[in-house]
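With one protein chain withheld, the remaining protein chains of the complex are depicted in position.
And then subunit A:
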Amino acid sequence: MASIGHIVARTPAGEVLSRAQQRAMLVPDCLVEARRIANTVISGWHGRRKRGIGENFWQFRPYSDGESLSRIDWRRSARDDHTYVRDREWEAAHTIWLWADLSPSMMYKSTLGSVSKESRALVLMLALAEILARSGERIGCPGVMEPISARNAAERLATAIMLSPLAEGLPETGMIRSASDLVLIGDFLDPTDRIMERLGPLARRGLRGHVVEIADPAEEVFPYAGRTEFSDPETGQKLTAGRAEILREDYQRAYLARRESLGVTLRHLGWTFTPHRTDRPASEALVAVHMYLSGMPGRAPHGGQL
């Protein structure tokens, strides 16, 4: 009997890039909603049409108690009896780090899924890079590429990945220096507490994270029956089940419990969590992450989750 799941070769970056661009074309420009102002001097492409740190005048508004006196525009205030503060339009560009897990467990595709998990993760990452670059955000990849703000950021990210493959596991965070957004794409099959050991410090540094969990349908549905020997692609460990079908219920419970606990823990950090299955279109996850980045989760289908 042919096995259900198998290991696939790494997807070529070029192919992924073209697919990602196709996906990205379906998604409107992403305007990152920054709740915390990144105190950066690098200006973005276009104003945010709201007050903030920038060079262009935005509005005068009456002074309210408690504000710093140095912010009072004395010139305008001298015109009448009120005291005014000059607001500028916020034009700061935001940095968004994209990262995909390319560990061996991601090189997996079952007969139920349409593509391998690795392929789907790369597509999602590059599509996001494309969309965000279109919006003028600064795109970076921890450990691989410094943040850049360029229209062809997706191509350059693809090239960087091609030249220096992504480290396995969770990202090197040495490059991340300031408050920014982080999009993590992977299968997150490690135990929750081990994942949180790595992610917890990032959250404390003020990073805002968006986690996309890529799962193969076979991992979730467990369609095995009969005597089956399971092997782990990462450790090579083998496990034989006499009658796999009787395990299905227990396994599904354990699997979903892991996902649930990971999601809850991440949301406590203020991060978002998006599970995604490879038998679904990549656009679903893309739209969901897009909504989160845009600060409009309520308008995403399924309440922001798939």
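Operating definition for what follows: a contact is a pair of C-beta atoms (placed from the backbone, for glycine too) under 8 Å apart; a residue touches a chain by one contact, two chains touch by 3 or more; residues count from 1.
The rule is short, and it goes like this: contacts and distances are computed from a predicted model.
Q: Determine which name in "Multisubunit sodium/proton antiporter MrpD subunit", "TonB-linked SusC/RagA family outer membrane protein", "Sugar ABC transporter permease" or "RNA-binding protein" the UniProt entry assigns to the undisplayed chain of the complex.
A: Going by UniProt, the chain not displayed is called "RNA-binding protein".
Q: Touch as defined at the start, partner being the missing chain; which of A:G143, A:P233 or A:P281 qualifies?
A: Result: among the candidates, A:P233 touches the missing chain.
Q: Quick one: which of A:I72, A:M175, A:A203 or A:A241 touches the chain that's been left out?
A: If we include the chain that is not displayed, A:A241 is the one touching it.
Q: Touching the absent chain in the whole complex: find that residue among A:A150, A:L163 or A:A254.
A: In the full complex, the listed residue that touches the missing chain is A:A254.
Q: List the residues of subunit A that touch the chain left out of this view.
A: 1, 3-7, 105, 108, 187, 189, 191, 216, 218-219, 224, 226-235, 237, 239-243, 247, 250-251, 254-255, 258
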